[in-house]
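A single protein chain has been omitted from the complex, and every remaining protein chain is retained in its original position.
Chain IDs A and B follow the sequence of writing; residue 1 opens each chain.
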Amino acid sequence: MILDAKIPQGPLAEKWSKHKFNLKLVNPANKRKYNVIVVGTGLAGASAAASLAELGYNVTAFCFQDSPRRAHSIAAQGGINAAKNYRNDGDSVYRLFYDTIKGGDYRAREGNVYRLAEVSVNIIDQCVAQGVPFAREYGGLLDNRSFGGAQVSRTFYARGQTGQQLLLGAYSALNRQIHEGKVKMYTRTEMLDVVVVDGQAKGIVTRNLKTGEIETHAGHAVLLCTGGYSNVFYLSTNAAGSNVTAAWRAHKRGALFANPCYTQIHPTCIPVTGTHQSKLTLMSESLRNDGRVWAPKTVEVAQRLRKGEIRIEDVKEEDRDYFLERKYPSFGNLVPRDVASRNAKEMVDDGRGVGGSGIAVFLDFRDAIERLGEDAVKAKYGNLFDMYYQITDENPYKQPMRIYPAVHYTMGGLWVDYNLSTNVPGLYALGEANFSDHGANRLGASALMQGLADGYFVIPYTLGDYLATIGPKPVDTTHPAFAQTKKEVEAHVARLLALKGNKTTTEYHRELGHIMWEYCGMARTEEGLKKARVLIQELKDDFWKNAIVVGKNEEINNALERAGRVADFIELGALMVEDALHRRESCGGHFRLESQTEEGEALRHDDEYAYVAAWEFKGENQPEELHKEELVFENVKLTQRSYK
Amino acid sequence: MSELKQTFNSSLGKKLIMALTGLFLCVFLIVHLGGNLLLFKHDNGYSFNMYANFLTHFPPIEVIAYILYLCIIVHAIYAYILTTNNRHARPVDYAVHTKSPVSFSSKNMGLLGSILLVFIVIHMGDFWYKYKFTHSVGYKEYRTNLLTNQTTVTDFTPQTADFEHSQSFDGDTEIIRVKDLHSRIVASFSIWWYVLIYVISMVALSFHLVHGFQSAFHTFGWVHRKYKPIYEFIGTWLFAVIIPLGFAAMPIVYFIQSLNK
Partner (left out) sequence: MSNANGTMNLTLKVWRQPNAQTAGKFETYKAENISPDMSFLEMLDVVNESIIHTKQDPIHFDHDCREGICGMCSLYINGRPHGPKRAITTCQLHMRSFTDGETITIEPWRAKAFPVIKDLAVDRSAFDRIQQAGGYISVNTGGVPDANEIPIPKVIADEAFNSATCIQCGACVAACKNASAMLFTSAKITQLALLPQGQPERYRRVQSMVAQMDAEGFGSCTNTGACEAECPKEITLTNIAHMNFDFFSAKLFREEEVHAENHGG
């Protein structure tokens, strides 16, 4: 299989405009003859469904939550990047492009990333027009803040809940189209398979989570906007329901899965407190604007601190190691996420961790409070401080926060070309569900940007090209492929329900998480990954023998839903390990201990690994086949990332 | 359905009716209290009886009075409709009741309003109805020497049953014959349980208005932080303290006076 990314020829800055001109159009009267299926209603899904419906297409949208507004985009806190250069501080589309490519450790496509930076400015305009209440200055104009991996202030924000406000904007646009009758919305409905007819995606199979009914839906195209797969680690900052099932089933129907091992570990999360924990809570990266990250300088001080022999305020200034500021004087606390996370891990591995478990470092606002006053700090971060206090029972105005990295985002996802189409014609992937724009590491405030760019400003153009090509011939669910796929889904559900062992699926999930975090987490080794490969296989075998799934299909059955998701996570975990194993270099979120510089930084091997690893499913229990899409860099020079 | 009808059938429209009628009743209370303060004048009920006579015979006031009765009825009916609808909005109740920190009054407007409605029926039945439509109220004759301004009072029995009032002059003496509501009040307020009904009702009025008055403004949407404190102040001090106290003082004072006789 030859992977054609379909990146337009020509100078970087003209690629997208030229491409838009070259794309075929669907005549306005014909648009209503097309049905488009959108799965997932986060930023990418809601914006795509609304924009396509506005154009005149008939859209059928699905979400597993009880309302489209609950998709996990809602939880993004910090902000959204845009190259508006409202601050006159040297920002530009090119700089945002450059920062993103560099931040992604040169493992993303130039063309895609440039387009992302280009449309970023339209996103802000769109959101403001929808009534998204971004932070403003006294003059009435929009405010910006700084984020990791950039030296300009280009992040727009809405207190600590930018994700919710942006999603509510997209949700309101979606609601308008539902009201107009252009979008038919299915809530509490989970997609369980893609229907492929003659090599083209023509529909999906869903399960109604209220009644258990397995249904088929037909469309001219299927858009998967189903988010990332961080929950493969069991503990992550994702919502409890976030899962890989839609993307994974698409993968098993032929869609390639790209760079699965690229996972992002977010540095500022609240540390784990015990085995009961069901999820980790992230605190916005924006905290690193004013908070200073430190650990005790010596193991001895750290030990005394952990035992409670000394208090934090007793640790003298010279005994505090502001390790990010020390090692990266020019970026300081604002180094990219992967760098900040790895350094925190180093401190803990060194025995200099803090908190009861010793698995944490400090994020200290003492100096900021002295400099700006408590009120100013409260105005900026009040809700984050409250959240921290709520969870830990410790007052961050009085003592430093304890933070530790947690899995937060997955750069990998379904392989898509420049048009966001997977290799299965008619099947598209948008937002976090695809792999496209962040390379091996995503910069802060770029996920919201990408989700909305894909939904508002890319897919409305590129989808039209495909639809014009296939023509408006009506589609329905009468093709035997629908009945066949439905039968296979029913068989899968029945197989899960037949599991009457003695271990809950949550227990399997937790075990999978341990394996992934231990061997495929922040630092990976050949040996560890090989071990993980065996452990996951054992876990999978055990799951299909000893798992317990209660209840029946024809009812609300959480246990069944979870079982299906965990089964898919186990298979995905195995692929992630394969991908991590084959990539014998370090890049971004993928850190192989064997491949580091003398200073302990990630060492890439551009000559061997400057490609996208796209995996093809070859059948149950068969090794997946690797396809490579070479990355071509015409505009940026590949250098060792340095934030010093 | 016409637009206005639609408006007043909406949940907000019904609230608007409650607020408008409620505020009108509040304004009436001020007038009513002002007039009734005449009860505290030691003139053998002269001023009060004249006032009662004026209220029932001055046509504009009569019109307003009928609007007032209408307001009471509409306020009560809409309260009933809203309460019923609100009950239907939660067909299955909680096992453990809400412990939200909200005021007693706001949660019990229906109960307080019902007490007040019963009170109004008793109150109007005893005074207004008997005064206007029965012959159970007696008459008084006030003779005032216009030179000395001395007034003497005697009971009076009219020759015709439908006699209302009269004013005539006998040289320097003004003779006024008028229905004697005052005596009726003296009689009623000498009964302990009757006084108690009044006092309880005025407590209910206080709680009803401490929420109701400012709530009406809220319903109108007038909540600007700059003047909200003003009507909250008025609602609390005038309507929940001064007015109920003023009304409650009447039966209490008359009752105490009756003990001394």
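As a convention for this text, a contact is a pair of C-beta atoms (placed from the backbone, for glycine too) under 8 Å apart; a residue touches a chain by one contact, two chains touch by 3 or more.
Quantities reported herein were computed from a predicted structural model and do not represent experimental measurements.
*Asks:* Looking at A:I7, A:L142 or A:I359, which residue reaches the missing chain?
*Replies:* A:L142
*Asks:* Among A:N35, A:S51, A:S146 or A:N259, which residue is in touch with the absent chain?
*Replies:* Of the candidates A:N35, A:S51, A:S146 or A:N259, A:S51 is in touch with the missing chain.
*Asks:* Given that one chain is not shown, which residue among B:S188, B:S201 or B:S215 touches it?
*Replies:* Considering all chains, including the one not shown, the answer is B:S215.
*Asks:* Of the residues listed, A:S67, A:S330 or A:T597, which one is in contact with the missing chain?
*Replies:* Hidden-chain contact among the options goes to A:S67.
*Asks:* Pick out which of A:K279, A:K297 or A:R495 touches the chain that's been left out of the picture.
*Replies:* Result: among the candidates, A:K279 touches the missing chain.
*Asks:* Applying the definition given at the start, please give the residues of chain B touching the unseen chain.
*Replies:* 3-4, 6-7, 10-16, 82, 85-86, 88-103, 106-107, 109, 211, 215, 218-223
*Asks:* Spell out, residue by residue, where the missing chain touches chain A.
*Replies:* 47, 50-51, 54, 65-72, 74-75, 84, 86, 122, 124-131, 133-142, 158-159, 161, 163-165, 168, 171-173, 175-176, 178-179, 185, 187, 210, 237, 239-241, 273-274, 276-279, 281-282, 387, 390-391, 393, 456-457, 460, 500, 502, 504, 506-507, 548, 550-551, 555-556, 558-559
Please note the rule applied: only the chains that are shown with their structure count from here on.
*Asks:* From the mean C-alpha coordinate of chain A to that of chain B, what's the distance rounded to whole Å?
*Replies:* Distance between chain centres: 67 Å.
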